[in-house]
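Heads up, one of the protein chains got dropped from this complex, but the rest are sitting where they should.
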Amino acid sequence: MTKFLQTSIDGLAVGSLYALIALGYTMVYGTLKFINFSHASVFMLGAWFSLGVARLLGWGQAGAEVPIYAALVVLLATMTICGALGFAIERLAYKPLRSAPRLNVLITAIGIAMLIDNTAALEKKAEIAGYTIPIGFGTRPQRMPSLFQDKAVAEIAGVNIQFVDIVVVISAVVLMAGLQLLVFGTKLGAAMRAVSEDTRAAALMGIPVDRVISITFVVGTMLAAAAGFLFAAKYPGLNQPAAANWALLGLKAFVAAVVGGIGNIRGAVVGGILIGMIELFGAAYLFTQLRDVYVFVILIAVLLVRPTGLFPSGAVNKV
Amino acid sequence: MSEQPRDAWTSTPVIWLRSILPWLVGGVLAFALYRYGMWSESNQGSRLAMPIFHFKILSLIGINAIMAVSLNVVNGYTGQFSLGHVGFMAIGGYVSGAMTYYGSMILWQSTAIHGELFGGGDFLFLGALLCGGLVAALAGYVVGLPSLRLRGDYLAIVTLGFGEIVRLILTLTRPIKKTAEEVSQAGLLSITHNANGSWALDGWMISVGGALGFDGIPKYTNLFWIYLLCFATIIFCYRLKQSVLGKAFVSIREDEVAAEAMGVPTTRYKVLAFVIAAFFGGVGGGLFAHEVGILISPPEMNFLKSVDYVIMVVLGGMGSISGAVLAAIALTILPELLRDLSWIPFLPKALHDVSDYRLIIYALILICVMIMRPQGLMGIKEIWEVRPALWLRAKLARKEKSP
Partner (left out) sequence: MSEVALQARGVSISFGGLKAVSGFDLTLEKGSLQGLIGPNGAGKTTLFNLVTGVYTPSEGTIHLGSQRIDGMRPHQITRRGLARTFQNIRLFPDLRVIDNVMVAAQTHMKHGLVPTILRTGGYRREQLAIERRARELLSIFNLQGLAGEQAKNLPYGHQRRLEMARALATDPKVLLLDEPAAGMNPQEKLGLASLIAKLRKEFDLTILLIEHDMGLVMDICEQITVLDYGVVIASGPPKKIQNDPRVIEAYLGTPMTNEE
């Protein structure tokens, strides 16, 4: 029973992270109609920028005084930085390719991912005006400083529920609720939905398509950054920026988006939780080493049986 | 360029000659390479002795060319986006490696190179390569058949997932059996049920080293085999492209709906292209595994390597064989080049070794090419087709002007 509960909690936490990242994938696919391969890199940056910001603000040393609001500050800072980066990516790289064949955009996305990953992994430092500014985060794994209290909040059936887990799930829920409000409750959200259904018609209706697309992209990026921060909070040992595990995590989140129905926000959330649960339960109760394989098996199964996912967006291809 | 049908060319002896001629020429060239000692870096008394470093580059160029040209059949001809080519390379490499390694153990009780060129050892090697290619082709069929019904983006993810699954499964394989006794004891494949309830898999079929890599494969690859097979791959893909079947492949890329309306069985041809690419990818992987100084291991057979080959196909021009080959040459040499740029005049010392920035430079090149020249270097044309197109356009312009 303990194992079941522990696995459920972990699955829920991990699933929430996948859901946040999947939301970004699904939103970009909905509006720009392509798989944003660079999304996982933004997630990675979210984790590493959190580390950087925390260190910068002096909360990195062991035993240092960490104020209550520290986590929130770091989260917002990271989201802002990554949001700005997302805006730059969309404007500089994706906008010129709006009318290009999809393959080209996909490859550009891979290029951007490579660019981000490897620039972030640089060991180099620049000497400017007497200050040594590190350009990259280096190639060694580092540990994210703990911004939360390390104690267990509650104990149910012999399982310690960590404060971190609660923060992760609640933050994810808050962000998803915020997104839901944005997309279904505001005029901007209606504009986003319009653009994702029919870009040309939306433009004809007077919607500033370029701006809406940029905003969609930035929102998705900020969610990924938040996921990165939460990930760093739960698993503080961060692998180096160019390591393979970031892309793998991003990939699993993409699978979640597909399973839920690509282009569908509700689907991304459900898909994320589902994939998180399947991965953790598979690892706990079946073969642990095949942990990463389960997700891909699910992907192939879904694509064979029901490619449109759990919540298909219902779009029809007219010939 | 219009081809005038010439009936003399359809007479039987001429047909046979034209079919076999390229093979003869290639065979003669390859044999010349061998004869003048360029077939192996261990051949000390060769007339054209080269530093070992150059051997390695030449070998790698040949292998990468095979991988790029084969991937071109899927990504270039039929326009499908496969991101898992490394999966076929891994399958081909491991299957052929296992066959050579354990085959040598069973036949000759040792894994040393057996015999000279065209000797018994080479025979085993070629057979192993063929098997590696066939198993990879089978995998291509199994993966391709369900996936190629899906939209382009989805195929990218599935093939990526395929590459990762292959890599992950290879990490779980058992350590290599080092002595002949172990090999005969273990047998091909056995499943035993342990006392504590768990299952144990053993057998030389799955003892390929796990995460540490497949160490000890007899290194039969040499420039002769690499370039012979590279030549064969190029001829195969060229003949395919020239044929009506190849044109049908390209029609799928141009407009799948129209192709289907014109009677092209799109799914069947997409799968066929996928299987062909998988086969040659497997052969390339086999050559890779048997190369001196290479240790084939799961961490190396990763997504980034798939991306490497995709970059080669894209930069060379999707659908162009010569483009893929040129890109393979350029991108194999590039890392070495970036290590030592001192030959560029006026270059500041700090930029002499930019190897750390290699991947960043790749990425920038890729992004710039995609934005500025999306068709890559050659587009769909071959290098010998470029000039005639310009000439034909001028001819048409003159024709339109005159009444």
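Labels A and B are assigned to the chains in the order they are written; within every chain, residues are numbered from 1.
In this text, a contact is a pair of C-beta atoms (placed from the backbone, for glycine too) under 8 Å apart; a residue touches a chain by one contact, two chains touch by 3 or more.
The structure presented is a predicted model; accordingly, all values stated were derived computationally and were not measured.
Peer 1: Which residue among B:L272, B:I296, B:L315 or B:I329 touches the omitted chain?
Peer 2: B:L272
Peer 1: Which of these, B:A112, B:V244 or B:I344, touches the one chain of the complex that we don't see?
Peer 2: Once the missing chain is taken into account, the touching residue is B:V244.
Peer 1: Looking at the whole complex, which of B:W108, B:Y141, B:F236 or B:Y357 touches the chain that is not displayed?
Peer 2: B:F236
Peer 1: On chain B, what residues meet the omitted chain?
Peer 2: Within chain B, the residues that touch the unshown chain are 1-3, 5, 9-10, 12, 15, 18-19, 236, 239-240, 243-248, 250-251, 254-255, 257-266, 272, 276, 319, 379-380, 389, 392-393, 396, 399.
Methods note: only the chains that are shown with their structure count from here on.
Peer 1: From the C-alpha centre of chain A to that of chain B, how far is it in Å?
Peer 2: 34
Peer 1: Given the complex with chain A, which residues does chain B contribute to the contact?
Peer 2: 79, 81, 146-147, 150, 152-154, 156-158, 160-162, 164-165, 168-169, 171-172, 257, 302-303, 307, 310-311, 314, 318, 356-357, 359-360, 362-364, 366-367, 370-371, 374
Peer 1: Using the touch rule from the top, collect the residues of chain A that touch chain B in their complex.
Peer 2: 29, 34-35, 93, 96-97, 100-108, 110-112, 114-115, 117-119, 122-124, 242, 244, 247-248, 251, 254-255, 258, 289-290, 292-293, 296, 299-300, 303-304, 307, 319
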